[in-house]
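Structure in C-alpha cells, see below.
Of the protein chains in this complex, one is absent; all others appear in place.
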Amino acid sequence: MNHPAGTAILNVEHVGMRFGGLTAIADLHFDVHDGEIVSLIGPNGAGKTTAFNIMTGFLKPTQGRVLFRGQDLSQTRPNEIARLGLARTFQRTSVFADDTVRDNVLIGLHRHGDVALLDRLFPTPRGRRAEAAVRERADAILDLVGLAARADEKAGSLSYGEQRLVGFALALAVEPKMLLLDEPVSGMNASETQGFVRLIRKVRDEGVTILLVEHDMPMVMEVSDRIVCLNYGRLIAEGPPAAIRADPKVIEAYLGKSAAKLEHKEPVHA
Amino acid sequence: MDQLLQHILNALVLGGTYALLGIGLTLIFGIMNVVNFTHGALYTFGGYAMYLAAVALGLNFFVALPVALVAGLLLGAFIEFTLLRPLRRSDIDTTMLVMIGAGIIMQSGTLWIFGGVAKAVPTPFPAQPLVIGPVSLSYVNLFVLAAAIALIAITYFTINGTRLGRAMRATFQDHDTAALMGVNVSLIYTATFAIGSALAAAAGALLGPVYVVTPQMGELAAVKAFAIVILGGLGSISGATIGGFILAFAEELGAGYISSGYRDAMGFLIIIAVLLVKPTGLFARAERIG
Partner (left out) sequence: MTRFIAPLFLVVFALVPLGLKDPYLLNALIITGILTICAMSLNLLLGFTGQLSLGHVAFFGIGAYVSALTALGFDVSLPFGLRITHEGGSPLLGFVLAVGLTGLCGYLIGRLSFRVRGAYFVIVTISFAEVVRLVALNWVELTQGPLALTAIPNMVLPVPGLGDVALRSKMQNYYLVLAVAAVSYLIIARLVASRFGRAMRGLKENESLALSLGINATRTLTVAATISAAMAGAAGSLYAHYIRIIDPDVFLFSYTVTMVIMVVSGGKGTLAGPLVGGILFGLLPVALRPVMAPEAQWIVYGAILIAILFLMPRGIVPALESLALRRRPATETKSAAKPAEAGANP
C-alpha cells in the first residue's frame, strides 16, 4: 500500500544521542507524512524508545534535530510539544492508576473546562456548562476506544491491555495531529489487538498521523503504510511492509546472519 | 592575616566533626534512600551519652568516648529495626515524616529527661591553649580533629576494605541485584543506619566537651549535614569529608567577616545555591561509594 502523498508532518534530521560513552542513536534520519501510519521497529535496545523520548522533548538530542510541522523542537519542553499537537503514549506507566478511567481522560482534557479565574473560584453558569461539555467529551473518547463500560473503575485495576487503551484515550484527549504509540498492543490478546488495529485506522482516517513502536510483527505488517527499522541506534532499512519483510539487513538484525527469512513471530531478543 | 590563620584553624577543627556528620548522612541516604531527620537528634544523643558516661558514671574520658559511639551504634540499629524496616516498601516522603516524628520524640525526650540547662563535660586536657606563633589552639580541639580524622579513616577502610563494605557498595549500586547475589540487604540497611548513627553520635560526643551539651545542639545538625552531602555528592565519603570542611570554612569566614548572626545561614545558603544553580550537577549520584 502506498502512503498518501501528504506533506511531511515530522522530520527526524540526523539525530544522534549519546549517554556518556554509549551511543544510543546515531544519525537517525527519516520523515513521516501527513496521514500515514508508520512503524519504528528493531530489536530490543535498538534505540526506539530513546527516539520517542527525543521526539517528545523528554530527552534533548546530542546532535541533529526534530521538526514537527516545520517547527524545530530542540528547545521545546514536553508539555509544549503536546500542545503543538504531538502526543505520545508510554510503554510502562501509561495511566493515572489511582484515578477512575473517566478521571484519567478528564486529566487529559485539562485544557478544557472553566475558562476564567472567576469560573474557577465560583460556580458560575458558564463554568458549569463548560464542565458538562468536558464530561461529554470524555465520555465520547471512552466510547471511541471502547472503555465506556469501565469509566468508573480505577485505571490501575484494569487488565494490562485495557490500560494500554486508557493510555491511548489519554493521548487522544490532547487532540493531537500526530500520535506516537510506544508498544500499544503489548499485553493485548489477539482479538484485542485486532480491535486496536481498527481503532488506529479510524483515528488515522480522522486525520491523525501515527508513528508506532511495536514488537508484534503481524500487527506491524498489517497496519503500517511504511516501516522504519533500527538496529544499534542506526537506521538500517525503510520502506513498505513487503520490502521490509524481504530486506536481508532486517532479517539479519532480527535473526542473526545465518537466518534465511524473517519469521512472523516475536523477535528473538524480546 | 593572623586572624585569618586563626579562622582557618578553627574551621579545620569544626570541619572534622562536620565531615563525620556528613559521612553518616551520605551513607544512609545513598544506600537506603532515607533522609535521616533523626541525624541531629543522634548528634545530641552522642553528647548526652558522653555526659552520662563521663560525669554520671565517672568513666575515664577516653573510655567514655567509645561508649558514646557504641551507644549511638545501638540506638541507630534500634531505630532502623523498629521504624525503617517495616517501611522498606514505602515512599521516601513517608520515611522522611517518620524520621521527623522520631527526631521530635528524641529531642523532646532529651529535654524532658535532662531539662534545658546546658551540661558541661570535663576533659582531661590542659585548659591552657597551645600557642604557635600568632594562633592558639586548645588541646581538646586538637584531639577532636585527630579523633575525627581517625574515625573518617576507619569508616573509609570499612567501606573499601572489608566484606561488609563490599556488600554495602553492592547494595548502593543496586539493592535488587545485590540481593540476588546473596547480600542480606536487610542486614546491610541495619548496619548502614547503625554506622551512620554512630558517626553522628561520635560527632556529638567529640564536640560536647568542647562546648556544652544541650537538647537543642542537634537542631541544625541534620540540615547542615545535608548541606555537606549535597556539596560532596551523594554516597561519596571523600565528597562528604571535603564538603564538611568547605561548610566549616564558609561558616567560620562568614561569621568572622560578614556577621556572626548569619553563621548558621551558610549551610542553608549553600544548599539553595548548589541545588538551584546546578540542580543536576553537583549532587549527581556518585558511581560508587567510597
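The first chain written gets the first letter, and so on, giving A and B; residue counts start at 1 in each chain.
Here is the rule we use: a residue touches a chain if its C-beta (ideal position, glycine included) is under 8 Å from a C-beta of that chain, and two chains touch if they have at least 3 such contacts.
Model, not experiment: these values are computed from the prediction.
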item	value
Contact residue for the chain not shown (choose from B:58, B:182 or B:261)	B:261
From A:14, A:29, A:60 or A:110, residue that would touch the chain that is not displayed	A:110
Option touching the unshown chain, where B:146, B:181 or B:269 are the choices	B:269
On subunit B, residues whose C-beta touches the chain left out of the figure	29, 35, 83, 86-87, 90, 92-94, 96-98, 100-105, 107-109, 111-112, 219-220, 223, 226-227, 230, 259, 261-262, 264-265, 267-269, 271-272, 275-276, 279, 283
Positions on subunit A where the hidden chain makes contact	56, 58, 77-80, 82-83, 87-90, 93-100, 103, 106-114, 119-123, 127-128, 131, 134, 152, 170-171, 173-174
